[in-house]
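Missing here is one protein chain; the remaining ones are kept as they sit in the complex.
What follows is chain A.
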Amino acid sequence: MSTPARRRLMRDFKKLQEDPPAGVSGAPTEDNILIWNAVIFGPHDTPFEDGTFKLTIRFTEDYPNKPPAVRFVSKMFHPNVYADGGICLDILQNRWSPTYDVSAILTSIQSLLDEPNPNSPANSLAAQLYQQNKREYEKKVSAIVEESWMNE
């Protein structure tokens, strides 16, 4: 059955394939177009460089009027990522716009990696280290970067 949300997602997927943004990729799961798997590569010149972080994106039939639920499957250490992988990002909550597509969502999360918002901490240790002890922060981040290669 092809609903508006599903057709919009087909378009998002087509756009992602034809015009792939650097450092992110994503595709719907085989049996359900409302559930996607995605990968964000850690941006260069950041502590996240070389990491391959997996995420799941769950859409509803309300898409694009409601944002999808996005979470990291790979372990993450970031001021705005909860222990369960949930992401605290304004455009995925109160600043969502129905003009966003999967490619915009993934690139926003990618830029969040190096530009955390310490005002809405989801991981208080990460937020504290980010502000007060960069060296320890980067050490913790490189540990999860290494971990991201392992669970293939």
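Here is the rule we use: contacts are C-beta pairs under 8 Å (C-beta built on N, C-alpha and C of every residue); 3 or more make two chains touch, one makes a residue touch a chain; residues count from 1.
Note that contacts and distances are computed from a predicted model.
Trainee: Unshown chain, UniProt name, "RING-box protein 2", "Vacuolar fusion protein MON1", "Cytoplasmic tRNA 2-thiolation protein 2" or "Glutathione reductase"?
Mentor: Matching "RING-box protein 2", "Vacuolar fusion protein MON1", "Cytoplasmic tRNA 2-thiolation protein 2" or "Glutathione reductase" to the record, the invisible chain is "RING-box protein 2".
Trainee: Given that one chain is not shown, which residue among A:R7, A:H44 or A:K139 touches it?
Mentor: Spelled out, the listed residue whose C-beta touches the missing chain is A:R7.
Trainee: Taking the full complex into account, find the residue in A:E49, A:D101 or A:E147 that is in contact with the omitted chain.
Mentor: A:D101
Trainee: Which residue, A:T29, A:N65 or A:S111, contacts the hidden chain when the whole complex is considered?
Mentor: A:N65
Trainee: Across the whole complex, list the residues on chain A that are touched by the chain not included here.
Mentor: Contacting residues on chain A, toward the hidden partner: 2-4, 7-8, 11, 15, 64-66, 97-99, 101.
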